[in-house]
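In what follows, a structure is listed as structure tokens, so that the remarks can point back to it.
A single protein chain has been omitted from the complex, and every remaining protein chain is retained in its original position.
Chain naming follows the written order as A and B, and within any one chain the residues start at number 1.
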Amino acid sequence: MIQDLLAPAVLIGIASSGIRLATPYLYATIGETFGQLSGVLNLGVEGIMLMGAYSGFYVTFKTGNPVLGLLAAIVVGGLMGLGMAIISVTFQAEQGISGIGVYLFGLGMSDLLFQKSLGTVETVSGFQPVEIPFLSQIPVLGQIFFRHNLLVYAAFLLVPVAWFVINKTTWGLKIQAVGQNPAAADALGVSVSAVRYATVTLGGVLSGIAGASLSIGLLNVFQQNLTSGMGFIAVALVYFGGWSPVGVLLGSLLFSLVNALQNWVQVLGIPIPSDFAVMMPYVLTILALVFAVRKVTQPAALTKPFERGEG
Amino acid sequence: MLTSAPHRIQRVELRDIVKRFPGVLANDHVNFEVQAGEVHALLGENGAGKTTLMRILYGLYQPDEGQILIDSRPVTIESPADSIRHGIGMIHQHFMLVPSLSVAANVALGLRSTREPLLDLEVVKERVRQLAEAYSMLVDPDAMLWQLAVGEQQRVEILKSLYRGAALLILDEPTAVLTPQEVEEFFVTLRRMADEGHALIFISHKLHEVLSISDRVTVLRNGQVVKTLKTADTNRQELARLMVGREVLLRVKRKPVQLGPPRLVIQDLWALGDKGLPAVRGVSLEVRAGEILGIAGVSGNGQRELAQTLAGLRKATQGRVLIDGDDVTGWAPDRLIAQGLSYIPEERMEDGVIRDMTVEENMMLEDHGRPPFARGIFLNFSAIAEHCDRLIGDFEIKTPSRRTPLGNLSGGNIQKLILARSLSRTPSVLIASQPTRGVDIGSTEYIHQRLIAQREQGTATVLISEDLDEVRNLSDRIAVMYEGRIMGIVERDEATVEQLGLMMAGVPMEEAAGQTG
Partner (left out) sequence: MRKTYLVLATLLLAGMLLAACGGAATPAPAEEAKPFRVAVVMPSAINDLAFSQSMYDALSAIQAEKGEENFQFAYSDGLFVVDDAAAAIRDYASQGYDLVIAHGSQYGSSLVEIAPDFPETSFAWGTTVDTFADQGVTNVFAYEARSEQGGYVNGVMAAKLSESGIIGVVGPIETGDAKLYVEGFKAGVAATDPQAEVRVNWIGSFSDVALASEAAQTHINAGADVLTGTAQMVTGAIGVAKERGVLWFGTQSDQTSLSPEIVVANQVYHWEVVLNQMIDLIESGTLGGQAFAIDLANGGEVITYNPDFDLPAEVRSLAEDTVKGIADGSITITLP
């Protein structure tokens, strides 16, 4: 039984399934990484994902064009991110609570709109898997990596892009400085508010795309509470990933691959109680977090509003 | 990165500056002027308005009234970015640096890159090297900031300003974190910058430093300018009087006291710091009844952790602590207090008092459970009231009443309250950690007198301070702490600033004594 897991077809299945499952986490975690690096903890990711998922779905449903749906998710996600920025940066509300507020808003609003506009679960034709010429023909690797929809490819391309932005651009330097020592950044003429508005809004955009990657990418349906807690897992994965795009990539992949693995474990009939199987991704991620020896410290100003002249 | 060619500022003038905060007039029609090529000291106690004035000049605050003129042209400075553009740089008391970034990245932060939006750290590094060489300030541009010693971090701060073409540098209490030798080096750098035509504003409350580095001094008191005078024409006594508004005893009189048996014995004590690395590494000390043992050292060398370990707030990983012969290692604070230990914490607002409670309640924090202040599980309010009123009188605590919320008191008065609370119990051992930091000169003087007087009660005092003058003035013996270790213990009369300074930089006692002859 256990050796069945090592069959090539199964391994390929696990890998490609893990990659699909990791996609929404990647968008959400990278978006949240930007926000947290600049010092804003947005617990509302889940709510923004839901709104992104709904708006992407609805526009695709009405127009038949998933690109327009994606744009809608970007706009709606960005607006919600902007809202979180207004609450947490300008009004300096306690970030944990305002994030929960954003979550509840997204949860309730997406359901309300869904009930009023669609009324029942519908399906759409979203982004279809695109086989990349040549690459998809490579044995094994082609099957694992190059037969997904565009949103999956884009999520993985986002990792190096985010890394580059954070580490190699002046804006990335400002983000890090604002999250570590906002007073220092302010003293050098960096606008702490502007940086945080930008990162939190960007985080909203990416969370919106994360939701759309479900509703018009992976699933092609929308229903109440579609994301069912993925946004909160994403926030945890940002801590796991030590606020680096590569780290959150590893975290998202680990969590998703173990989820894919437990799917196969059950399908192959390996005699492990299903309750234990579904616990595996959570348990392993926590274990990895506990035992991984890393010297990452969180952004010193995380969750702290900045006010000029407070020493 | 583009840096504007350093344009020279000839003269910066602040005219009739008024700044009000709720309930406080921080700057009251202040006039101040600084010229190229001079070091102009701004002297005053905490709360005199120095920092507020400079924050106005740097664009962190807006004045309610008054004008800023650069080379006789009025300017408005609305943000730090504005002031940087005008050629003004500020070195803050708490460094404005990002520990997780490299030196070059810290310098580059907020500047336009030559290849925007990409960083051009190579260009920055090269220019930092040139500047560092020009002003003989050794700094490795590739080093991560958290790896640097405090003195080096300060150099990064100065380089940052010079890089931005600062012609006027505001230095807010820059020597607080340096050893005496580092201060000397630092003064050489300041002199060189002044000679090159920079204007420098040096904020301090240390008289001897002001006297040794500045060309002119402006003294502030209660938000007003008392006087501006040439440094060459004044002296310590006069500056102290201008600053406090009355004659001040610069040295406390000490009666000789007969020392008793050892009350506090520390044997090979080890403790971990906040990051889980050893911060106290094998400290052994003995303090006798009636003695003050001073612990000098640059901040961050384990003094804070040592004090917390002695007070029962941090776990000792190895070694023993004895009070009056009893092994108290690992005891919780309440047992230590019962054993006669008192602790004046370094972070008084965080560890010493509760802001929102009244003066009276704060005074009773340690003793409210003991007779006569408690009868069974009930508080004896009349005893408490009597006790508090007496302490308020005895310790000259300025408060409208014992029922006033503590947060309304000034720093000096809060510290007096903590002192009163600690000393009223006639402790056998007193751990005083930075007892006068951030406290005005008047209160400092008073606290010093009380600490000295406490010797006569047979208290064994450990005085931890980063202010070397304070340690030298009060202590019978001086231990120097460096990287968690005691570098040596020097008798009061034998200790020279030079020797202590070398020890603070990690030179063992014998060697330090040898070097300074």
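Miscellaneous remarks
Going forward, contacts are C-beta pairs under 8 Å (C-beta built on N, C-alpha and C of every residue); 3 or more make two chains touch, one makes a residue touch a chain.
As the structure is a computational prediction, the values presented were derived from the model and not from experiment.
Although one chain is omitted from the display, it touches the following shown chains in the full assembly: A. From the options A:Val67, A:Ile97, A:Leu157 or A:Ala194, the residue with contact to the chain not on display is A:Ile97.
Contact with the chain not shown here comes from a single listed residue; of A:Leu68, A:Leu82 or A:Leu219, that residue is A:Leu219.
Contact between subunit A and the absent chain runs through residues 9-10, 13, 17, 20-21, 24, 87, 91-94, 97-98, 100-105, 107-109, 111-112, 114-115, 118-123, 214, 218-221, 223-230, 259-260, 263-264, 266-269, 274-275, 277-279.
Convention: only the chains that are shown with their structure count from here on.
Note: centroid distance subunit A to subunit B, computed from Cα atoms, is 45 Å. Here subunit A touches subunit B in the complex through residues 168-174, 176-177, 180-181, 183-190, 297, 300, 308-309, 311, going by the rule given at the top. Considering their complex, residues 55, 58, 60-61, 79-81, 84, 90, 92, 94-101, 105-106, 108-113, 116-119, 160 of subunit B touch subunit A.
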